[in-house]
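Missing here is one protein chain; the remaining ones are kept as they sit in the complex.
Right, chain A next:
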Amino acid sequence: MTKAPTLPRVLPGFGLSLGFTLTYLSLVVLIPLAAVFIRASSLSLEAFWDAVTAPRVLASYQLSFGMALLAAAINTVFGLLLAWSLVRYRFPGKKLVDALVDLPFALPTAVAGIALTALYAGNGWLGQYLEPLGIKVAFGPLGVLVALVFIGLPFVVRTVQPVLEDLETELEEAATSLGAHRWQTFRHVILPVLQPALMTGFALAFARAVGEYGSVIFIAGNIPMVSEITPLMIISKLEQYDYAGATAIASVMLVASFLLLLAINGLQAWQARRNGRSE
């Protein structure tokens, strides 16, 4: 795809479409994003370092990244089970389940946030059973985890499902006829094929969870040092008109986003190669 064109272009509109694309992308996305780094670089190194390593901010990284990792791991396990059930089993209401898996993509995050809070609050449908057991979900770090599991749920299902559908049954049949148990077949034949998709889904869910704001702030309780996520730290700096501090933290988050995006691209290229499809 990167080789220079050798044939004359037959189709029209190259200049117009590429020119428009680049102009639009620059104006809407790239130049405003560059503002973060230019603003951040106007800070002295010391001021920048102080802003991004303040104890409250450090605690927020630990919470945001830690809970995002945990949520992505939970979604990888249950996402695989859901994708497996949707592809391999018949059960009543399957089409409905399949359609509703995408709910976290379509439901506004603020709605998800207040709904989850209502469920897990002390008098909520689930909270009333969990709190007597000493499990406090709403208004604490566990609430952050629940919200991040919700918003990351479709990623693993939707990356694994198509791969499972394309999986050739001949492989499993060969494994069985060679005397492999079902578990051995899964472990050594199916899982290696699914691995790139599982890791892509994990990375997508993790990337989404790290930056998530709307669904988390309602249920988190936002207790300093305990349940404040990093995006909230940016908001609280902005509310104090500390633009420099907000920009410094935002630049850390942006670098994390770029690295994750690169990792996801790498994983998807790996997955494409594994599936024998060339881009």
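Basically, a contact is a pair of C-beta atoms (placed from the backbone, for glycine too) under 8 Å apart; a residue touches a chain by one contact, two chains touch by 3 or more; residues count from 1.
Following the convention adopted for this analysis, contacts and distances are computed from a predicted model.
**Student:** The hidden chain: which UniProt name fits, "Sulfate ABC transporter permease subunit CysW", "Cell division topological specificity factor", "Oxidoreductase" or "Acyl carrier protein"?
**Tutor:** From the choices "Sulfate ABC transporter permease subunit CysW", "Cell division topological specificity factor", "Oxidoreductase" or "Acyl carrier protein", the unshown chain carries the UniProt name "Sulfate ABC transporter permease subunit CysW".
**Student:** I'm checking contacts with the chain that's been left out. Which of A:57, A:149 or A:267 qualifies?
**Tutor:** Answer from the full complex: A:149 touches the omitted chain.
**Student:** Touching the hidden chain in the full complex, which residues of chain A are there? Just list them.
**Tutor:** 1-5, 9-14, 16-18, 20-22, 24-25, 28-33, 35-36, 39, 78, 81-82, 84-91, 94-95, 97-112, 114-116, 118-119, 124-126, 149-150, 153, 162, 165-166, 169, 172-173, 175-177, 182, 185, 207-208, 210-214, 218, 230-232, 234-235, 238, 243, 246-247, 250, 253-254, 257-258, 260-262, 264-265
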